[in-house]
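Presented below is the structure to which this report refers.
One protein chain is absent from this view; the other protein chains keep their places.
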Amino acid sequence: DERKEAHYIVLASTTSTENSGLFSAIIPPFTEATGISVRVVAVGTGQVFALSRRGDADALLVHDAAGEARLIDEGYASERAEIMYNDFVIVGPNQDPAGITTAKRATGAFARIAAAESPFVSRGDDSGTHRAERQLWQATGIAPQGEWYRVLGSGMGPTLNTAAAMGAYVFTDRATWAAFDNRQDLVLLFEGDEALFNQYASLLLLEERHPHLKHELAREWHRWLLSEEGQRAIADFEIAGQAVFTPNAQRGTDRSPGNQ
Amino acid sequence: MPDTDNAFQAALDLILGLDPTLLGIVALSLQVSLGAVLVGALIGLPLGAALALWRFPGRGLVVTLLNAFMGLPPVVAGLLVYLLLSRAGPLGELGLLFTPTAMVIAQSLLVLPIIAALTRDHVRSLWDEYREQLHSFGVTRLRAMPSLLWDARFALMTVILAGFGRASAEVGAVLIVGGNIEGVTRVMTTAIALETSKGNLSLALGLGLVLLGLVALVNATAYLVGERARRKLG
Amino acid sequence: MPDTDNAFQAALDLILGLDPTLLGIVALSLQVSLGAVLVGALIGLPLGAALALWRFPGRGLVVTLLNAFMGLPPVVAGLLVYLLLSRAGPLGELGLLFTPTAMVIAQSLLVLPIIAALTRDHVRSLWDEYREQLHSFGVTRLRAMPSLLWDARFALMTVILAGFGRASAEVGAVLIVGGNIEGVTRVMTTAIALETSKGNLSLALGLGLVLLGLVALVNATAYLVGERARRKLG
Amino acid sequence: MNDFCHPTTLLPTASPASQPLLRLEGLGFSHQGQTLLQAIDLSLAARGRTVILGPNGAGKSLLMRLAHGLLTPSCGHVRWATHESGRPLRQAMVFQRPVMLRRSALANLTYALAARGVPWRQRRGLAQAALTRFGLASLADRPARVLSGGEQQRLALARAWVLEPDVLFLDEPTSALDPASLRAVEDAVHAFHAQGSRIVMTSHDLNQARRLADDIVFLYEGHVIEHTPAREFFHAPSTQLARGFLSGDLLG
Partner (left out) sequence: MNDFCHPTTLLPTASPASQPLLRLEGLGFSHQGQTLLQAIDLSLAARGRTVILGPNGAGKSLLMRLAHGLLTPSCGHVRWATHESGRPLRQAMVFQRPVMLRRSALANLTYALAARGVPWRQRRGLAQAALTRFGLASLADRPARVLSGGEQQRLALARAWVLEPDVLFLDEPTSALDPASLRAVEDAVHAFHAQGSRIVMTSHDLNQARRLADDIVFLYEGHVIEHTPAREFFHAPSTQLARGFLSGDLLG
């Protein structure tokens, strides 16, 4: 109906979130509750920030702490709230030529891959996942280079397709991996290190910067994500019987009157 | 290639399933590509004809640029239109970003040079033949334009179909200015790209087959209409 | 649009910087697109001519399909080649995936229908004129083919440039079969897509301008060569 | 040879009836370094039928195309008289190799009428009448490009006829016609002339030239060799070349 038509926000988010199918699970209950529809534009992390700076998105949901901080510093965003996390995993060929399954820590796993010079595919697109991977290499104390270290410039999905065809190791997030079909020879080889923690946050944009944006509706979305209802919807989302996102909103920071 | 077999299966399922979501995507795809072709042809046909008819200093440059713009990357076209329609851009007020209209605009940019450049050659060879006769009739170049386009219509049909092919196949531009928003700006090619990135290769291929079938249908219609008209002309 | 101003600045910097990485990308782009056009033309020109010359049952179908394949989405072409060359695929043994060769193969699939379909119309109108004379000379259709292609060469140049435009502009196919591997299979369009997804819009546009300039250069060369030859023919 | 040669403009001059209809002054035409027409000075009187004669490749068709304004001369001027009102003269031309538009025979005529600004309602009737006049009534709906050689030539004549030109250029208009059509076309030329149309034509049929011409322009290798009244040309050609041409000895 007409009211619904005009009642929407544009949400900029990353491809990994969209690919996992999370939004198809949590947006319907939100729309049901508020009458607001959400139009998701899923693009690269850098592009999410570009869209926000130019005033083309009403809300954003990302996983790049440094980028988020910069957006707030520059005076584009007014509020950041942690919503949920999932974790990164290391995926690789079934035979595991570098033997990373037995590694204790993520840095150890990376060190073994580098030592064996087993093919490793990096996203190379400066996305949240790519930055996490770079940080992990730094923590390992290795500057990866050589024939075995392939730097692509693609989203998570295309990178997984490439890794599958090359039989290479790849650093990915659990949600995308769980939803990914074209695994061929790839299996999940390493998971569970604290260093692989992947925090997602929702940001509200500053009203003075872009007065035309639908700040009211965006705030409703933001609050709903933090609300019990929203957090439950995230927790309930499963891929093949497995929960992939863990809600972790800190109710304390949720200064939202009248939401209940 | 088991995936390709599955793709046929997937395509069949998609078609037989008559999924309303799919139907919506198909309809939007057609609407956007045909809209872009319409705009591209309305500008490109006269433009191509004009370049065949008039000689002016710098025509070589214009022709070269036009030919070069056949190689305009969809992503670049998308970016240009994005910057134009973005809130921070000059036409931001219109609020066209992430709407089908924006997609039509971006695709028109891609289709226009193809139609204009290819039209030029067909009109040129016809003009070589007609020029003196039409001059003798006292027909100005401006008034010759519609006559030439009409008499070259069978060949121009293929040119327009080439433009349609470009529009219906590209994904870079519509992705940027449309945003691939489910139910709003998702078209066949962006859906294919999405399924590919999810690793759903057979579904992606299946969607590709459906799209190709759709394009083939449009082409078949054009072919049949064209052949019938041509036959009437002897 | 400050971004577009920055884009020109970025393009200028890129060109003046003579960055060896950029040069490598430019060289690979040209190599892949020209390779695809070469393959596409070697098959597409005779194929288009054959469809203009021979009448056989089902020709209408073939023509329609060919026209439809002008709308083959690059992502689909890329997927098909990916499945063919992937290690699990029938040609996996060759180890061609993620090499420039794979990119040439995928782009040839895109270029071929365009060249063949558009060639057909030009050869057809020439054949309408030449047919009886060549038959009278005792020239078979097979031997007429090169003559017709030669005599239509000026118009076919634009057709080939259209194919080149398609090849140099597309990103979907090369991304899938090339993987956009830095230093190995990264070309201009994949670099542009990458910078876009990083949010580096002005760098992306700058790269787009460089690519367009490159394509324009190729087109200008073709135009000059063509006009000189045409002038000699009166 | 080409030492004094200016490019030209088409300059209409106000014309008392006595002034020439068409003046070619120092006209020359070259293409890619080859001089095809040179130093043509020619005045055509306001009335009459001029026949241009000359061997193949002499430049007859080029001369007519220059006069008709289809080509731009490399040097010299083409000066046309105008109507008293200052309105330019209506011209029409039947080409040596008529160009048939990709339409029906009838549509070829209505197209020409439309180009001349004839109102939509009158076109069809006028076109039908012209087709009938040239024996093509039964072929009205046939695509023009499949007509036989002679039929096409007649259609081209009908197309010129229907335009009621003040000046009519005919480039070998009867070369493809059967004897009866030839006679019909010669009658039509007489009729044009009677209506006051100025006729300029070429022909390789010397008998036809004898029958139709008031004056003869004899061209040879891009030069005007003679321009004399027809009777004089055929009975006492003043040049060796013309004598050779008339006797059929002069090879182009």
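Each chain carries a letter (A, B, C and D) given by its place in the written order, and its residues are counted from 1.
Keep this in mind: a contact is a pair of C-beta atoms (placed from the backbone, for glycine too) under 8 Å apart; a residue touches a chain by one contact, two chains touch by 3 or more.
It should be emphasised that the depicted structure is a prediction, and the values quoted were computed from it without experimental measurement.
Summary of contacts with the chain left out: across D:122, D:148 or D:240, the touching residue is D:148. Among D:48, D:88 or D:135, only D:135 touches the chain that is left out of the view.
On the side of chain D, touch with the chain left out of the figure occurs at residues 31, 54-57, 61, 96-97, 135, 139, 146-151, 154, 172, 175-184, 204, 206, 245-246, 248-252.
As for the chain not pictured, it touches chain C at residues 129-130, 132-139, 143, 147, 151, 233-234.
Heads up, the rule we're going with is that only the chains that are shown with their structure count from here on.
Put simply, the chain closest to the centre of the protein, by Cα centroids, is B. Spacing of chain A relative to chain C, judged by their CA centroids, is 37 angstrom. Rounded to whole angstrom, the centroid-to-centroid distance between chain B and chain C, based on C-alpha atoms, equals 17 Å. The distance from the centre of chain C to the centre of chain D, each centre being the mean of the chain's C-alpha atoms, comes to 49 Å.
Under the contact definition stated at the top, the residues of chain A that touch 2 or more other chains are 43, 155, 158, 161, 164. Residue positions of chain C touching 2 or more other chains: 82, 176, 193, 196, 201.
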